[in-house]
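One structure is given below, represented as structure tokens, and several questions about it will come after.
For this depiction, one protein chain was excluded, whereas all remaining protein chains were kept in their positions.
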Amino acid sequence: MPLDVDTLPRAGRGTAVVASELVRRFGGRKAVDSVSLELASGECLALFGPNGAGKTTLLRMLGGQLKPTHGTVHLHGHRLPGEAATRQLVGLISHHTMLYDALTAHENVQFAAECHGVQNAGQMAMDALALLKVGARAATPVRLLSRGLQQRVSIARALVHNPRLVLLDEPYTGLDETGARALTRALQQLLLLGATLVLVTHHLGEGLALATRASIMMNGSIVRTDLAPPNGFDSVTYAALYRSLTAQEAE
Amino acid sequence: MTSTSASSTVGGSRTERVRSPSGVDWFLIGAITLVIAACVNVLMFTPTELRQGLAQKIFYIHVPAAITGLYFSVIPMAIVSGMYLWLKDERLDRIAESLAEVALVFVAVVLCTGPFWGKPIWGTYWQWEARLTSTLFLSFVLVGYLVMRGAIEQPEPRARLSAIIGIMAGCLVPFIHLTVYMFTTLHPMPIVLTPNFTRANLSPEMLRSFLYSLAAFLTLYLAMARNRYRWATERDRLQLLEDQR
Partner (left out) sequence: MSAPPSVELSYRPPGFVRDAIRVAKKDLLIEFRTRSAFMAAAVFAVLSSVIFRFTWEQSRISPLDVAPGVLWVIFAFSGLLGLHRSFGVELADRALDAMLASPMSRESIFAGKALANLAFVACVQALTLPAVGLFFNLPAESFWWGIVAVSLLASIGLVAVGTLFAAITSNTRLAELLLPMLALPFFVPVVIPAAQATSLLMNGRPFSEATDWIKILAAFDIVFVAVSTVAFPFTLEE
């Protein structure tokens, strides 16, 4: 992943993700009910909502891991899920580390890089680990790392192939302040390079810090979307708004 | 069985109109009658084989039941499973499930009654002859299939993974036959009294009786499978309603 941000041209703000009338059923239950959205390059959508609202399901459909029952997803013009090569555009971060305990941090990230066809995978893996400030522990087996360090290695794994769309499902879980800052910085860099982020989290503050857009999802539908004001979201106001919406729903 | 007439297209999945008439399943009763008639035919109207006597007549029941429970279940189950993976219609999954369960009932009857009848004829309770051996191996596959279905609660993974097992089971059948056949040919068992049931030894009347029995058991199998399918449809419909609450 290129590190010297200033020398790179800024990516255009063209449309990146187009989701149209997405529906996903599991048996009789509608987990996602007719969701449509459009995201441009360099945008970050923060998705909030109570448990069971369908956020993870929506995320997986946006990334092409799950086929929608109805509706379509297009990423930079490519239909998802589509041919295998489209998968190189997507990076996944979740509270599961998706790492192999017995392998070292570097081996894990290098494996991920090779799977994505990254050239010079070994060096790129080291660079990604350095970006997340875990370069010093590259040769340590993952099972010996703390939860926070494992999460950082997992993030390096997800970003090593320079994805255009990064899906984050509770990425701040287990991260200490250093780790959280490193993650936020890495994500900001990605946004500058024109990637699109979709972030699902319960931490309103962390989610809103990066967000250019915030949506609240309940019972499979997006009930409210707000664009970021010029100075960014005010988490206190937004938290109050969120609480009132979810309280209404609970009644 | 209470009369239910439910038709719903809730959530896009097609549930059946369960149309059971007021309590009586005529097809099943007809099938049972046919089987009883076949038994009577075998006992009364079929010539007795000279050497083995009355006990040989067991095989007009035993063998058709085995043939039905095995060959006419695993192959259709494999085909239906393949169709499910292609069409993703949950009705096909229910059909496969019903075929497998009824087949297991047939096979269990065959394997349990075999030893009791085998003792007077073979002198031993169990015999590793080709048909029994194949039946035993394929019964393990059926048991595995049904246990796996029981271990998965969500309908979609259950249907999908069962369908894979079903197809694999269909591919397995010829190999089981070939292997067992080769083994029993190369290693003939010392047998006290062979149940002579090859085509060459059957007179036309015996062959007719055998075919009548086979037809009766097939009908019974279909009737039971159909019954089981309707139960499965009702169960899934109720599950659907429960999920939506």
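Labels for the chains are A and B, by order of writing; each one numbers its residues from 1.
Following the convention adopted for this analysis, a residue touches a chain if its C-beta (ideal position, glycine included) is under 8 Å from a C-beta of that chain, and two chains touch if they have at least 3 such contacts.
Here the structure is a predicted model, which means the values were calculated and not measured.
Student: Based on the whole complex, identify which of B:28, B:104, B:130 or B:161 touches the chain you can't see.
Tutor: B:161
Student: Specify the residue from the set B:80, B:110, B:132 or B:176 that touches the hidden chain.
Tutor: Of these options, the touching residue for the absent chain is B:176.
Student: Among B:83, B:108, B:130 or B:143, which residue is in touch with the absent chain?
Tutor: Selected residue, touching the omitted chain: B:143.
Student: Can you list, in ascending order, the subunit A residues touching the missing chain?
Tutor: Listed in rising order, the touching residues are 14-16, 18, 20, 63, 65-67, 72, 74, 76-78, 81, 84-92, 94, 96-103, 107, 111-112, 114-117, 141, 157-158, 164.
Student: Against the chain that's been left off, what residues of subunit B make contact? List them.
Tutor: 85, 137-138, 140-141, 143-145, 147-148, 151-152, 156-157, 160-161, 163-165, 167-168, 171-172, 175-176, 178-180, 182-183, 186
Following the convention adopted for this analysis, only the chains that are shown with their structure count from here on.
Student: Approximately how many whole Å separate the CA-defined centres of subunit A and subunit B?
Tutor: 51
Student: Which of the residues in subunit A end up touching subunit B in this complex?
Tutor: 25-30, 69
Student: In the complex formed with subunit A, which residues of subunit B make contact?
Tutor: Within the complex, subunit B touches subunit A at residues 10-13, 154-156, 239-241, 243-244.
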